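Below are the structure tokens for one structure; questions will follow.
Excluded from the complex is one protein chain; the other protein chains are retained at their positions.
Chain IDs A and B follow the sequence of writing; residue 1 opens each chain.
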Amino acid sequence: MTSVAHAKPAGGAHDAHHAPMSFWRKYIFSTDHKIIGIQFLFVSLFFLLVGGLLAMQIRWQLGFPGKPMPGGGILPESMVSGGVILPEYYIQLVTMHGTFMVFFAIMPLLVGVYANFLIPLKIGTHDMAFPRINMWSFWLALLAGLIMLAGFFVPDGAARCGWTMYAPCSARPDLSGATYSQQLWSISIVVLGLSSVMGSVNYITTIINHRAPGMTWFRMPLSVWALFITAILAVLALPVLQGAAIMLLFDQTIGTHFFDPGAGGQPLLWQHLFWFFGHPEVYILILPAMGMVSDIIANGSRKPIFGYHSMVFAIIGIAFLGWIVWGHHMFMSGMNPTLGSTFMVSTLLIAVPSAVKVFNWMGTMWRGNLRFHVPMLNAIGFVSMFTIGGLSGIFMAATPVDIPIHDTQFIVAHLHYVLFGGSLFALFAAIPYWYPKMFGRMMSERIGKLHFFLTFIFYNMTFFPMHIIGMGGQMRRIYDPTIYDFLKPQQPINEFISYSAFALFAVQILFAFNFLWSLKFGKKAPQNPWEDNGMEWSLPNPAPHGNWDKTPNVYRGPYEFSAPEAGDKDYLPQYVKLPTDRDPIPAPLSAGGH
Amino acid sequence: MTTPSTQPTHVRPNYMLIWLYLFVMTIAEVLLAFELPVSQNLKLILLLILAIWKAMLVAMFFMHLKFERWRLRLIFIVPLPLAIILVTTVIMEKVF
Partner (left out) sequence: MQTTTMTDAMRPPVPAEPGAGVYSNKLGMWVFLASDVMFFTALIGSYIVLRFGMATSWARPGAVLNVPLTGLNTFLLICSSVSMVKAYAAIADGKKYFLRKVPGKTLQDGGLKFWMLITIICGAGFVGVQVFEYIKLVGHGFTPTGYREGSVLAEHALADPVKYGAGVAGMYGSTFFTMTGFHGFHVTCGVISMLYLYFTKVLPEKYSPQDYRGIEVIGLYWHFVDLVWIILFTIVYLI
């Protein structure tokens, strides 16, 4: 359990101090938080692609039920008969799309990439508290992803029963139709949980103990605050899922009956355990996005974030309340109605801190000297789309309203508005924003703007109508809506959504091209291309191994835009020492330290 | 790099005494579970109290939580209400 007895020597000059590392140590089995962040980035973008491809097939089936899918011939006959997606395959698509997107795309993109990459840079330290554990965290996440992917290639096909894996469907092969992949799902989740917990322990310890002199709690950028609170959520929530997944695995393999009602188990137990994890999980999926968007909007508005302290307390409030709302996913499970009311109240309450944040973003932009660079555009897109997603959430929070709309496309619309409209737009903002720091080059502004506008348009064309067909009664995870007469009139909307979705997916080629092409051919980035205030911009692009030669000092808060002290510039970085600044006094060693 | 020596200084607890307490309490628990003619509910409550008390002894003295700052104690305390909320809610559910 002992970590290295000395910290990584600092700065770019570090490399001269020991033998040059082999390619394997430097880029593959690296303990450098930046490399690990980039590894997460490539792997997660791959899984995002996988999730997207699964979504395309879902949209084909929903838009054109029973019609042969182009390219369906390459899939096995047992799943796609004559090009037509079979129900057994459809439910796999729906399950795995959710699983890959939530666990292997969005979560690692927000946390695995940006917690790893940004935290040490933004608080002014050389690396994470436990670099080797960090490396293990990445490899375990990759292993978990591969285990999950293997589910497609085993007999009986991939896991089904929805990404929420409700028991007893998931526990009994006679109910789900799949054996191995269900077990692989459970195993993969346990491994992923381990990866997440290890990562989160790292993030929490680093932020608490390794901030540079002058980086007090309330001088930390909101992205770091958000990642800190997210890590706390992860460290407490993931183990519950792991416990549940282990019990599920035992039900699946050794014949226990935790969730099998026939033998005394309780299916609702799975739901409670899953959602007790699941709700903090969705806050894990949105808080880092909110944090990074705060940084970007302040930058794009050339103004300090409006209400910094209330933003921090809102993050804490959301995280705190997030533990006592999980029942709102279970209003229709037949649970105790008194509990239903309790969960309704707590869920409605949690809208308040989120609303505070939305108002503060607007307040930041109000009368700002707005710069509509690509990250800013996507960040503003985030705010608007997340607001819509949050508003539909209010509908669901009210239990009586949830009764008709539960498990309809209305829910699907809501979750995509917060996860795609929210988290993914935030990623489309964050990736170009910190791309220079990662790779030393800029992504193309022009392609980025085109990507944003097209994505925004097709995204709304895809997901907004889902509210309508959901209200009209189309269920979630349904194979063929046209089997119901009352849904037949809505089928043209389904087609429209599918066409929009295909266009949306196609447009992402722009992003992929921009990302990959700019790696080699992007404009070389100046040191601080966005004229931002964070500590990371004091380093050259890309940031060197070990970050700083000497521990930097922090002289002010993170959002000093348009400050009079800055002179003729409209930003004043945290690391710049003005003649009127004094050096921060390091804490005396006896008070703790390292 | 020195750390244990930079901890707030405190009187070292008498570990053997704590050990004796734990030993006696364990015997008490086993006796309670089997020998004593006590009602089931009372037995349950007493056993839980004994278990929690033993756990607190280990946490406070062996893990030195008694002598640490509040901030550190908080890390261990935070999961406990969550655990209670989860179990209580699910039991309320089941009872219904």
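Basically, contacts are C-beta pairs under 8 Å (C-beta built on N, C-alpha and C of every residue); 3 or more make two chains touch, one makes a residue touch a chain.
These numbers come from a predicted model, not from an experiment.
The residue from A:Ala263, A:Val345 or A:Leu578 that touches the chain not shown here is A:Ala263. Among the residues A:Ile35, A:Ala129 or A:Ile297, only A:Ala129 touches the chain that is left out of the figure. The chain that is not drawn here is touched, among residues A:Gln61, A:Asn202, A:Thr230 or A:Gln409, by A:Asn202. Of the residues in chain B, those that touch the hidden partner chain are 1-5, 7, 12, 15-16, 18-19, 22-23, 26, 29-30, 32-34, 43-44, 47-48, 50-52, 54-55, 58-59, 61-63, 68-69, 71-72, 75-76, 78-80, 82-83, 86-87, 90-91, 94-95.
One chain of the complex is left out; on chain A, the residues touching it are 1-11, 17-18, 124-126, 129-130, 197, 200-202, 204-206, 208-217, 235-244, 246-247, 250, 254-258, 263-266, 269, 273, 549-551, 554, 584-587, 589, 591-594.
Assume only the chains that are shown with their structure count from here on.
The touching residues of chain A, counted against chain B in their complex, run 5-6, 236, 240, 266, 268-269, 272-273, 276, 323-324, 327, 335-336, 338-339, 589-594.
The residues of chain B lying in touch with chain A in their complex are 1-3, 6, 78-79, 82, 85-86, 89-90, 92-96.
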